[in-house]
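The complex is shown incomplete by one protein chain, all other protein chains being positioned as in the whole.
So, chain A:
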């Protein structure tokens, strides 16, 4: 018996009860030998944190399960992997804005709004997508690939919150655009290198240096 198991049991309840302490309290009702009543407030605080910290623990567990779900993508193509992740949002879509708002809300010593959790979420999804897709890039390309995927996924997820049905088309169009941009950048880089080399050649032939 562990806390992780209780979190696992709580996840399916999010759909009906949202990311709340109530969901966590009810997790024990789904145990193999279910309790007769939900956990007390004291027990929820003891296991998952006081006040909204318990809700944050639940949201983190849900985000982790979302990343796990990406492994079940039909093909290892980035499009399918990110699509699978978006599909994981669907059952709890109406609770997500509040959950993200809670993650972005901080306690008084910190600024009232901090974006680190949002950036971390997008970056970890992008990283997992690259891992599942078998991305072998190194150096600056490693960062560029993850940054572009994180931006694409974040935009697609925001789009999904307001327009769930068109989210997948939006994701695909963004991925196409991103690959077009990547292609344009790499061509620009190549062209710039040619120009630089030719200038170097001209300068050398003139015997300036």
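FYI, a residue touches a chain if its C-beta (ideal position, glycine included) is under 8 Å from a C-beta of that chain, and two chains touch if they have at least 3 such contacts; residues count from 1.
In this section, contacts and distances are computed from a predicted model.
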- Given the choices "2-methoxy-6-polyprenyl-1,4-benzoquinol methylase, mitochondrial", "Vacuolar fusion protein MON1 homolog", "Fe-S cluster assembly protein dre2" or "non-specific serine/threonine protein kinase", state the protein name listed in UniProt for the chain not shown. "2-methoxy-6-polyprenyl-1,4-benzoquinol methylase, mitochondrial"
- Item | Omitted-chain contact residue, chosen from A:45, A:69, A:105 or A:124 | A:45
- Query: On chain A, what residues meet the omitted chain?
  - Reply: 1-3, 6, 28, 31, 35, 37, 39-43, 45-50, 53-54, 56-57
